[in-house]
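Missing here is one protein chain; the remaining ones are kept as they sit in the complex.
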Amino acid sequence: MTNNILVLLDVSADGSLAPSSHELLGAAESLGTPVALLVGYSEHRNALAQAAADAGATKVLLADGDDGAYVVPVVDALAAAFELTKPDAVLAAHSDLSKEAVARLAVRVGCAVNVDAVNVTRDSEGVVAHHSAYGGAYTVASSATFGAPVITVRQGSIEARAGKQPLASEALTVASSNRKSATISSVTIADAPTTSRPELRGAKKVVSGGRGLGSAEKFELVEELADALGAAVGASRAAVDAGFVPQSFQVGQTGVQVSPNLYIALGISGAIQHKAGMQTSQTIIAINKDETAPIFEIADYGIVGDVFIVVPQLIAALKR
Amino acid sequence: MNMSENSVSQEDFVEILGGLRQFIREKVMPLEREIAEGDAIPESLRSQAKDLGLFGYAIGQEWGGIGLDPVQEAELAIELGYTSLAFRSMFGTNNGIAGQVISGFGTDSQKETWLEGIASGDIVASFALTETGAGSNPSSMRTKAVTTKSGWSISGEKRYITNAPSADVFITFAKVTDDAGKSAVEVFIVPSNSPGVTVGPHDKKMGQAGAWTADVHFDEVAVTEDALVGGKSGVGYRAAMTSLAKGRITIAALAVGQAQRALDESLSYAAIAKQGDDIIGNFQLVQAMLADQQVGVSSGRSLVLDAARNYASGADTRIGPSVAKLYCTEMVGRVADLAVQIHGGAGYIRDYFVEQIYRDVRLLRLYEGTSEIQRLIIGSNLVKQELASN
Partner (left out) sequence: MKIVVLVKEVPDTWGERLLDLETGLADRVSSERVIDEIVERGLEFAISFAEQNDGTEVIALSMASEEATGTLRKALAMGADRGVLIVDEALHGADITLTAQVLAAALEHIGFDLIVSGDQSTDGAGGVVPSAVAELLDIPQLPRLATVDLNEKEVTGAHVTDRITLSLSAPLPAMMSVSERFAEPRFPNFKGIMAAKKKPFEVLGIAELGKDISVLDRPRSIMTEIAGKPPRESGVKVIADENSGRDLAEFLKKNQLI
């Protein structure tokens, strides 16, 4: 046993270390020795390595990426890092690219995969992943029959943070697997949102609106409250279907699943579909005209009333 | 029952019905308010209904339809009755009298010209019978057809013609008087773009917003000889009378669907609405109203399916359909009234679907033969049967 926990780090669109890194390194430290892997981003490499060390990586492995090939270079780097560190577990964010990369790693090197964990622990047999299944209705623990498990971690679900480490970085030599990959012919990065509003995925506070808002124009009330709280903006599927906001705002079983400290549901009835995406939130506030709305069944604080009256009151009180 | 190769097996039909039910709940019901407020079926919904096969479910598979038998058709109509009646009205005339007259009694060339388009929904067929002073009863009809060198010339005025504003073809009833002065009602296939055909503005109705009716004027409209349904005199009229009887079962089925919806809406309201600390569903007087609704729905459903079976077997093609239409359309009126009552003040507010049901179902007692006409048909045929058996 090396006690190493190999952590694949994500990088945000602006070239900084993704917020998930802090959680992953925090989780890794509770399991063993966090060794981080960064693939690509050569122009930001030093800053990223430093940020990873600050977040608790005892060692940072730096691998060259290939901007023209999708996923496979990351998998090749992971395989090389796996070979080098012989880890007890591999952790990665349950983000689009990372989950694909580690799933590929798992079948390539022969590991068991556990995805979308909300916590990781270690017992005498090894590393255990804890999941919240079916939108939080069940908790499930799973582990590998043998060998190091590969685990993806739901963003925003882990509280633990690792202490700062001195920077120890090392270039990783990666042999190409020559496995076939899709070619990336162009990359377009949308402008960062003009507000300083946090991204929905992984946000600590979320304000969501439902069909009860009535129209796209009136949905601005949700945004106003979100900005007053420094929260991300979400929506129910009904609000998305009604065209109030784009689909990327959808919180729910088929949209983004969130588990913030604070979730405020405005004019959302609380269909099972929606609850499945937010019921692991720590504190849930609901404001709805319909006193029979199911959202009240899970709300810590419910107000039966018109959002267009209550929310402006709340915003005024917050600004005071 | 005649199970030809082109019939729909019960196994398939169960899935068709399940698919339709899902479609209605997921695609139509969310648009109910939009249909009512916009007084139109959204084009995207029309095209989905077309893709699904709803324009030709009662037309034979050889013409690209689905070819449901009368019992299956009745079950389908009960499902269709669960949502805005305007939705079903959009394809009701294609499957109903207009389509049935051509597929049952048209000449080969008439079938080839029209049926595929009608079954697919590319063509909207409308049924032009009713006139001022001559309801759904053809005997006092004033629209006339006179023979010309190349065919017929039709003149007259029709009222309340369903789907007239969107129709591509009118199955038109007109009176023909022969040289001896004897007149008979004949049925003609008149393309809506024929010179002399004009369609009035669509009527402002009490309910069923989204289903359009209008006056249709025929001003010396020239049609060729082969516009006469069946190619010879007398065929079309008999066809229409047969089709009208089947149409009555459909109306009865729609009534059952609406009644079921009124009951379901009432139940879900009674289960959440509170008076004091108790839900109103726990009040016995409300329970009595729910019970009466359920009795109406259950008996109506049995009656419709029984009438459809007897129609399909040929055992009863006259009395049964009228009995079903009379009972079910009166029943849904009562059930809708109870639904409004259970909702209290809310039932008078447009936010609640029962308010729409209350207005929409009123028409069911009027068209394709009023309740009074049904009673006359039932009574006169009973006596006729009795006399014949003596």
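By written order: A and B. Residues from 1 in each chain.
In the analysis below, a contact is a pair of C-beta atoms (placed from the backbone, for glycine too) under 8 Å apart; a residue touches a chain by one contact, two chains touch by 3 or more.
The model shown is predicted, which means the values in this text are computed figures rather than measured ones.
Looking at B:Y57, B:F173 or B:Y237, the residue that reaches the missing chain in the full complex is B:Y57.
Only one residue in the set A:A141, A:A171 or A:A216 touches the chain that does not appear here, and it is A:A141.
Mapped onto subunit A, the footprint of the missing chain covers residues 13, 70-71, 75, 96-97, 99-104, 106-108, 110-116, 128, 133-147, 149, 152, 179-190, 192, 199, 201, 205, 229, 247-248, 253-255, 257, 261-262, 271-273, 276, 279, 283-285, 287, 291, 296-306, 309-318, 320. Touching residues on subunit B toward the chain that is not drawn are 8, 11-12, 15-16, 19, 22-23, 27, 48, 51-53, 57, 66.
One rule holds in what follows: only the chains that are shown with their structure count from here on.
Taking each chain's centre as the average of its CA atoms, subunit A and subunit B sit 54 Å apart.
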